[in-house]
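For this view, one protein chain was removed and the others were kept in their places.
== chain A ==
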Amino acid sequence: MSDIEIKTTPFDARFPNTNQSKHCWQSYSDYFKCINARGEDFAPCKDFKKAYQSLCPADWVGKWDEQREEGTLPFKVTV
């Protein structure tokens, strides 16, 4: 049990308060911008993915993923 490393998203000074909704959205948006700009295997993009997976409610991620597939995402994820 001692070799399981449990971590969460580190502190981000841009979002210091308890409400992390904007942090969630920013991470999701940044991950897909990173993917679109650098390709899916670019390792530093993984930090954004871990961040949005920790922070975002599953409903939001599901809704945005659906919108991405349909092309109706209300914000830009291309740079």
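Operating definition for what follows: contacts are C-beta pairs under 8 Å (C-beta built on N, C-alpha and C of every residue); 3 or more make two chains touch, one makes a residue touch a chain; residues count from 1.
The working rule: contacts and distances are computed from a predicted model.
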Can you work out the missing subunit's protein name as recorded in UniProt? Choose among "Dolichyl-phosphate-mannose--protein mannosyltransferase", "2-methoxy-6-polyprenyl-1,4-benzoquinol methylase, mitochondrial", "NADH dehydrogenase (Ubiquinone) 1 alpha subcomplex subunit 4" or "Transcription initiation factor IIB". "NADH dehydrogenase (Ubiquinone) 1 alpha subcomplex subunit 4"
Just to verify: which one of A:Ser2, A:Asn17 or A:Thr72 makes contact with the chain not shown? A:Asn17
Residues of chain A touching the missing chain are 12-17, 22, 26
